[in-house]
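Reading through the structure tokens given below for one structure.
As you look at this complex, bear in mind that one protein chain is not there, while each of the others sits in place.
And then chain A:
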Amino acid sequence: MNLRLPSKVLEHIISFIDSNEDRNSVSLVCKSWFETERKTRKRVFVGNCYAITPAAVARRFPEMRSLTLKGKPHFADYNLVPDGWGGYAWPWIEAMAKKSPSLEEIRLKRMVVTDECLELIAASFKDFKVLVLTSCEGFSTDGIAAIAATCRNLRVLELRECIVEDLGGDWLSYFPETSTSLVSLDFSCLDSEVKLSDLERLVSRSPDLKSLKLNPAVTVDGLESLLRRAPQLTELGTGSFSAELKPEAFSKLSEAFTNCKQLKCLSGLWDVLPEYLPALYSVCPGLTSLNLSYATVRMPDLVELLRRCSKLQKLWVMDLIEDKGLETVASCCKELRELRVFPSVPDLDATNVALTEQGLVFVSQGCPKLESVLYFCVQFTNAALITIARNRPNIKCFRLCVIEPFAPDYKTNEPLDKGFKAIAERCKYLQRLSVSGLLTDKAFKYIAKHAKKVRMLSVAFAGDSDLMLHHLLSGCESLKKLEIRDCPFGDTALLENASKLETMRSLWLSSCFVSFGACKLLSQKMPRLNVEVIDEHPPETRPESSPVERIYIYRTVAGPRLDMPEFVWTIHKNPEIGVSHLAIK
């Protein structure tokens, strides 16, 4: 039976497939499907920039228009990855500039981006449209100026929580007067003040502008003026809301907000004074996303705002909301899908005792669509976890951070094993899980057995022995990213389950008891894994059985990387050469 479709037909069919996971499956069917798929893929996602070489990507996807890359491991967000580890964007930009000049969109996360990179982007991609940098570093406002000045059709420029060398606010004035294509601008992470008149003119001549996120240097007056010029905004990040309130300013601002009838997402609100909040009341009924996580507003002002947001789907807030506030959210925000509660005092000395596990229980009871949770809390109970799991089996992302390490169920003094067991068992669609509090190996047995769809798992200060790691690596069928810190297992489980590691994107281990010898063995046994030991001292100066501080293991077809700093050690695949870090100067 001849099942071969003409390639044009196949191409047409495949062009309807957007999901890269599906496309990856398509490409495995047979050679001709592989060829057809690769020639039609426009949006390329590389989850680990060291898993494959830029040249290989450019070669495989000649029609690439959008490239998304991720660099450093997730725990870099919490200062666990030393500076200089890697994640450089340059080799990618350089390769794409030569081989994929039609590239239009670049999205980078946790990568080191230099001004040279940005200048090269500006110079090489004629129809460049979208630049999104998330948690990146290494560049200055000069690089941004280059993008602004040169990319004539730029639509999206977003700097999300980047560390930027701020040389002043001039970069904004580099947008030429002819630039009218802007759809989204986010400079909320920059410090310097930009010239308001430049910003006003830019906003006025950008009729398609839908998303504008200002930095804290923009005043209330500035905000009001911008809103008047862009009432069509759907996403707004306000500037600073903490200036002294003048009555006319307040009423003008209220009016400006009233005219923004399409506003759906609101963020910023740095240090907002409670007196300003009523200016926002007019937009509340239409809001689907509200980020109050930098707003130092307390109860009851918070509740006055939230009870008006009946369509809210996403809420980010600080623990200043307290259980009472979450009770109100549970009764007013029935469309809520995502809740994140951050600590207002971000250290171990947590002082807000008015936010407890009860707050999350309220929301799990009252919000039937709740599927994504990030919750920081001083302590927790099994009963609460079980209740939450029973109420919301539709949860897909559950990240609980019990701020006290090793904190047991504070009512029964037991480990939180039972609670997380309930979460794993009942939430059958769970894709992302972070556990905390006092946990024994048993907890991981339950998770391994039941959490079949979990792709990313974060563990800290938990477990008793190698069993915990063994459970996770021999269970958890869908596991792709595992990050563990400060857990008491050694080499055994890791070496036992070496083959699992090739089915995963990456594994991060820090402050555990894995020895250098095990790393060597693993590296020799598994040629398609890069086993990076991140350690200040050369590992040979210690016995092979002594533990190493940090290990980052990831699958790769690119071989060991050549840009390692002096503190990253990989075992050379040729045992005669031994340990090296092949740093290129």
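Heads up, the rule we're going with is that contacts are C-beta pairs under 8 Å (C-beta built on N, C-alpha and C of every residue); 3 or more make two chains touch, one makes a residue touch a chain; residues count from 1.
Everything that follows uses one rule, which is that contacts and distances are computed from a predicted model.
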Exercise. The complex has one chain missing from view, so what does its UniProt entry call it, picking from "Thiamine pyrophosphokinase", "Translin-associated protein X", "Dynein light chain roadblock" or "Auxin-responsive protein"?
Worked result: "Auxin-responsive protein"
Seminar exercise, completed: Missing-chain contact among A:Phe128, A:Phe257, A:Trp270 or A:Phe444 belongs to A:Trp270
Seminar exercise, completed: Out of A:Lys39, A:Arg298 or A:Lys311, the sole contact with the unshown chain comes from A:Arg298
For this session: Taking the full complex into account, find the residue in A:Arg23, A:Lys396, A:His450 or A:Arg485 that is in contact with the omitted chain.
Result: A:Arg485
Problem set entry | chain A residues that touch the omitted chain in the full complex | 75, 77-84, 135, 161, 163, 189, 242, 270-271, 293-294, 296, 298, 342-349, 351, 353, 376, 401, 403-406, 408, 413, 415, 438, 440, 458, 460-461, 464-467, 470, 485-493, 495-496, 498, 511-513, 515, 517-518, 520-521, 524-525, 535-538, 540-547, 549, 566-567, 571-572, 575-581
